[in-house]
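In what follows, a structure is listed as structure tokens, so that the remarks can point back to it.
Omission of a single protein chain aside, the complex is shown with its protein chains in their original locations.
Should a chain be cited, it is by its letter among A, B and C, assigned in written order, with residues numbered from 1 in that chain.
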Amino acid sequence: MTLTPSLTVQPGPPEPAITDALVREHNLTEDEYRRIRSILGRTPTYTELGIFSALWSEHCSYKHSKPILRTFPTTGRQVIQGPGENAGVLRLPNGWAVAFKIESHNHPSAVEPYQGAATGVGGILRDVFTMGARPIALLNSLRLGPLTEPRNRYLFGGIVRGVGDYGNCVGVPTLGGEVAFAPGYSGNPLVNAMCVGILREEDLIRARAEGIGNVLLAVGARTGRDGIHGASFASEELSEQSEARRPQVQVGDPFTGKLLLEASLALIQSGEIVAIQDMGAAGLTSSSAEMAARGGVGVQLNTDKVPVREEGMSPYEILLSESQERMLVVAEPERIPAIEAICARWELSATAVGHVTDDGDFRVCHDGQLVASIPGRDLVDECPIYYPAAEESTQARSRREASPPPSATMPGTQSALEQLLDVPSLASKRWVYEQYDSTVQAGTVIGPGGDAGVVHVPDTPFGLAMTVDCNSRYVALDPYEGGKAAVAEAARNIACTGATPLGITDCLNFGNPEKPDVFFQFREACRGIADACRTFDTPVTGGNVSFYNENPGGAIDPTPVVGMVGLLHSIEHHTPSRFITPGHRVLVLGSTDGHLGGSAYWAHLLGFVGGPPPPVDLEAERKLQQVLITGAEKGLLASAHDCAEGGLAVTLAEACFPATPEDRSLGAAVDLSDYARGLDPTPLLFGEDQARAVVSVAPQHVPAFGRLAAEHGVPLVDVGEVTVAGSLLSILTSKERTAWDPSHLSSIADRSIPRRMTPRATQPGEGQ
Amino acid sequence: MKYRVHVRILPRPGLLDPQGQAVEHALATLAFANVGNVHVGKAVDLDVVATSEAEAAKHARAMCDKLLANPVIEDYAVQVEPIS
Amino acid sequence: MKYRVHVRILPRPGLLDPQGQAVEHALATLAFANVGNVHVGKAVDLDVVATSEAEAAKHARAMCDKLLANPVIEDYAVQVEPIS
Partner (left out) sequence: MMRAAVITFPGSNCEHDTVRALTQAGIHAELVWHRETSLQAPDVVLLPGGFSYGDYLRSGAIARFSPIMEAVRTHALAGGAVIGICNGFQVLCEAGLLPGALTKNAGLLFTSRTVRVTIERSDTICTVDFEQGARLSLPIANGEGRFVADEQTLDQLEAEGHVVLRYAENPNGSARGIAGICNPQGTIVGMMPHPERAANARLNSGEGGRFFSSIVTSFHSQMLTSPPNTSGLNRDSYVE
């Protein structure tokens, strides 16, 4: 049955009348509502209001961030697909390409940690396979309030289980991630998930509806009442009111997710379809409207044809449901039987729910009645764009300019390192990543626990390195330097494995952008990211903005998470982060000034979060990366570990740790008495100067590696030797000699999180 | 008095229950006809000391609210029987 | 007639039940005193059409024997109530 556009739009019988209160409930401003009326030339129906509300939500429209995002570098010879599609795509050698993307699922995880995190992983997998890429790795970046709070333990336990269960079941290894804890995340946990997939360049498919008369098919799970208004929910602060309007929890079904993955890749391979897109935030509405807008066409949806899970669902509910594990496919009508057959092979159904039209309208019919008709371009493009005021708060400035109170007592070097390794943010994340299958697909070269994950690309000589990074304390203290530091740390992590950074995806988690100090953080952090990406030639290929991460208790620290991928031309050249051979020389690359501003030492041992974070010299970072990459390619490096939180001391200790707890730690004898002009032990060992790495090199390669560093103008100092398993990590400074048993340090780091997360802490009700 | 408490915790109606669906589907292929509305959840059995059956049930409900069930996605039911 | 069947599937006595232990421990730390013998298993609810309550229960037991429970590790109990 087709409807002629001349039919007038009528509200469905049970639909409420439009009132000011209803408009407000839909998170639309008066001005936005006026604009909607002028686009339509009439009052919208309830269904239309819902559609606008979803597509004009911050989550879908990027109305507060678009102008800033446009300042990112997005081009380069490696870029096949930049921002605007479901995932970015970069070129690899021999006709291969990598698709990758990061996305947040913060608000749903605050409500139901397990399902929120699981569906976050499900969503990011779909974003990647929708491009025609087979997912080969997952990463995740988590932020939580301190584990001293029962609620945070409950959230953390549920989130980690949710992330794990989804990826494990689908069979995609999790190769890395990060976890940090700080008070601002209490009640506002952050769950960012990243997926990396590979494809042949010729198999790339874009989510563009084309071909008038082509059909739209819903593939996968049935539509229920889950997550209605999820997109607008994710675009507001969490308050008691939002608690009441909380959408019904979306439940993930990784089993169906896996079938959908296989069916989607088979559909793309078969050439039977024109386009495919996952139904993510704002479900059927955003997937169809966005595909139509990209293709410059209109669509008509027949909501009564959509397979539903519950009786009596209204068009409004069907359009806005965020039920998981669903895809929307565009195809020529003659191809329907072939498509149905492919889906049936994977035990899924495909149902025609609409078609592509030539008039550019976004039209919805239900039981023969036209319930929505909106000019499609206006729906997607006419959302107002805001340029909020940006101004740094005086508090932020004074925190940056402050130094620790003189009365602060500094712990001795010996205990400082032990205490730092017990801080959950710095400790080993083994408890987390052992819940994630990191070896499925049998291509893992470096799993979680190294500087970056490395996976072999099947049937090729090369590998992909990947990481997610952000030090939000740096960003809070200086958003511009913090933004640069996030990219620099990611690139350093990639380079430490021997891989060349290729490009990034970002997940920009911030508070309410309508507050000038928050928008200042956002703008400056983005400027930092953009500058770093330009220097490193790592274009931004896409990402996600998550605003409104605040509740009455406070806002999160600004957390622009950078997800980066790099190329290892030959997997044989991968470099581990840990020392491997006693007798190898230990060398420090880069220069040490003893910068303690913003450091973990100040934050966790003195309880002082402040001071300027370490400045990032992008040129120095680039040169350091060059040395690490070339050193690996020439086979000169036995290990390389970047210096990040906790400085040289933490880096040296981690380099001694064994890969599995059953193995023994190596030791190291390090002499820093002449290093860095005789700096005091605390700044020397715990300062967080950027652009540094600790490497180990076989004695016979030291001269060649020294020449390499000199060629690139990177300072290199030989500071000691790797010693046999069971020996100490000893560090001599101009003032003192300190020695630790690295096995003891390793067990402090390994036990930090599990001893706080007893089994009971992960029981459902504990934190309620 | 000692009571045996049986708690059943099941997904809230309307929420997707993939496990229930899978079991329903499996039962159908095993030729168990006329079976529907299958849901899978958790069962918890425990002994509790209380002065009356009603008090035992009250305790059990408190445990569900506080720990055993997740009110965001689960409903629960409690049964109590005296242990001789 | 249609019947609602409630199945409880619990670990066989004597088998290690780490989930039950974890819950028992958590209840204790939440100051639920006098609780013991905690076990955690699965609950399955389903509707079945049968000519009598007894027949519905028989069907349900067959489903448990065949699919729902694993006799190596689990025992089950079936309850049936008519649906009005």
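Convention: a residue touches a chain if its C-beta (ideal position, glycine included) is under 8 Å from a C-beta of that chain, and two chains touch if they have at least 3 such contacts.
Just so we're clear, the structure is a prediction, and the values are computed from it rather than from any experiment.
Enquirer: From the touch rule at the top of the page, work out which displayed chains the omitted chain touches.
Expert: If we consider the entire complex, the absent chain touches A, B, C.
Enquirer: Who touches the missing chain here, C:M1, C:A54 or C:I73?
Expert: Among C:M1, C:A54 or C:I73, only C:I73 touches the chain that is not shown.
Enquirer: Determine which one of A:E572, A:E619, A:D674 or A:E711 touches the chain that has been left out.
Expert: With A:E572, A:E619, A:D674 or A:E711 as choices, the missing chain is touched by A:E572.
Enquirer: Given the contact definition stated above, which residue among A:P16, A:P67 or A:G171 touches the chain not shown here?
Expert: A:G171
Enquirer: Of the residues A:T71, A:S393, A:Q441 or A:S673, I need the one that contacts the missing chain.
Expert: Spelled out, the listed residue whose C-beta touches the missing chain is A:Q441.
Enquirer: Contact with the hidden chain only, please: which chain A residues?
Expert: The missing chain touches chain A at positions 161, 164-165, 168-171, 253-256, 258-259, 346-347, 433-445, 456, 458, 571-572, 659-660, 662, 759, 762.
Enquirer: If you put the missing chain back, which residues of chain C would it touch?
Expert: 15-16, 18-19, 22, 42, 67-68, 70-73
Enquirer: On chain B, where is the contact patch with the chain that was removed from view?
Expert: 18-19, 22-23, 26, 29-30, 40
The rule we apply is simple: only the chains that are shown with their structure count from here on.
Enquirer: Taking each chain's centre as the mean of its CA atoms, how far is chain B from chain C in angstrom?
Expert: 8
Enquirer: List the centre-to-centre spacing of chain A and chain B in whole Å, with centres computed as mean CA coordinates.
Expert: 37
Enquirer: Could you work out how far the Cα centre of chain A sits from that of chain C, in whole Å?
Expert: 41
Enquirer: List, in ascending order, every residue of chain B touching at least 2 other chains.
Expert: Those would be 66-68.
Enquirer: Taking each residue of chain A in turn, which ones touch at least two of the other chains?
Expert: 763, 766, in rising order.
Enquirer: Could you list, by residue number, the parts of chain B that touch chain A in their complex?
Expert: Those residues of chain B that touch chain A are 11, 14-18, 22, 64-74.
Enquirer: Quick one: which bits of chain A touch chain B in the complex? Just the residue numbers, please.
Expert: 111-112, 115, 221, 224-226, 248-251, 253, 255-256, 309-310, 323-324, 763-766, 768
Enquirer: Within their complex, state which residues of chain C touch chain B.
Expert: Contacts found on chain C: 6, 8-10, 20, 23-24, 26-27, 30, 32-50, 59, 62-63, 66-68.
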